[in-house]
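Complex shown without one protein chain; remaining protein chains in place.
Up next is chain A:
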Amino acid sequence: MSVVVVGAGPAGVRAVERLVEAGIRPIWIEESPDGGGRVFQKPPPGFSRDAKALYGADASRAAAIHATVARLRAQVDWRPGTLVWNLRPGPRLLNTQGPDGTKAEVAYDRVILCTGAMDRALPIPGWTKPGVTGLGAAQIALKAQGLAIGRQVALCGTGPLLLLLAWQLTKAGAPPALVLESAGWARTLRAAPGLAWNPVGALRGLAWRAALRRRGVRIRTGALPLRVEGTDKVEALVWRDARGEHRTEVDGVAIGYGLKPETQLADLAGVPFSFDGLQRLWLPERDRAGRTAVPGVYLAGDGASIGGSVVAELAGTRAALAVIEDAGGHVDPLETDMIHRRLWLEARFRAALERAFPYPAEHAAAMPDETLLCRCEAITAGELRGTDAPEVNRGKAFTRIGMGRCQGRVCGPAGAEVLAAARGCDIRDVGRLRGQMPVKPVVMA
């Protein structure tokens, strides 16, 4: 039996670990040069910063994940630096591109997709200027190479990542000049009872906030970025809160409103998707073990639905158990039951987080006409509104939105908000972009 695990973040690591324990030697494919995922991003060789500085309170989990990757590499067919750019469910084949550009076909009987997540963008006028990055991207720059994106940086976003990054930058000696949290206190308080499902996580958020305030970092809640100003680089951020419109001089802006699962391979596999009203995203359907309706295809981690690294580790283990079980192996029902209980608890906390820190959908829907919605093809929100497209695929056909390098991975969700608002219909009714291979650009020859 050929088992393939795609991704070596927390979900992939725990999936492979469990498969190896069961005597399986999976093919393990990872797009980046090393394991750990974006959450436990390692510095490149030659860089040294201690784990405590890099990962804070999660240092021990990061160390455990890295140690597990190091231990497992010899026990599997480890293929780092390798992109899976297509999945064909009929013949059960993956198409890959190795570090030197060579293409290969990888056959699978069962594949666990642990494809992770990316920043969820909120296009605003000026967001394509040099000096604007995603919130997660700014965090990776810090974790990987100890880089801050500027000297006077504004962070715009919502939820745990926003305050975490603010705190990490502050500790690294580069406190942000401005932190704009889109959610207001009222919302956070209403969600407070749900957040109590994970008291440690909830208290951590409060502790970061208090510590940032002590260091004099300016945090504004219920605040949203309006536009980035500057001629050929970032010079200022214009934003608003309940008190009105403000302009702050900055040289770097990071924008990220939560994360978005990388669901392209699940889509190519033909996994049915349904709309998740809380995350306001189309997500692949799976059972609590990660099984999908497509034979041999399993999903785990943030690549299926945003749950964070703790959930990803649990879901990775669970999906591996499902593979073992479906292949006729023995699985301890106590172990699966324990995982289900923990996943249930985490899901409660996650739902409360989503309620407390929602994607600012109305703000996205109302973006000014001149906003470059699709940055690959330079299509404005006004151009999309100007079509009579009833759904996003026709919007793509009419305007080229989502036809560029990112294939709609960046602009897709915001574009759907714009189109739905322009049509005056529910976001569900404008659908989602049909997946096409290659899921990321591949070298031709």
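Rule of thumb we're sticking to: a residue touches a chain if its C-beta (ideal position, glycine included) is under 8 Å from a C-beta of that chain, and two chains touch if they have at least 3 such contacts; residues count from 1.
Assume contacts and distances are computed from a predicted model.
From the set "Branched-chain amino acid transport system permease protein", "Carbohydrate ABC transporter membrane protein 2, CUT1 family", "Catalase-related peroxidase" or "FAD-binding oxidoreductase", the protein name that UniProt assigns to the chain left out of the figure is "FAD-binding oxidoreductase". Annotation: of A:Thr128, A:Gln145 or A:Gln436, A:Gln436 touches the absent chain (contact as defined above).
Residue A:Asn95 is the one among A:Gln41, A:Thr68, A:Asn95 or A:Thr170 that touches the chain missing from this view.
Taking the whole complex into account, chain A touches the unshown chain at residues 86, 88, 95, 103, 105, 377, 394, 397-398, 400, 403-405, 407, 436-438, 441-445.
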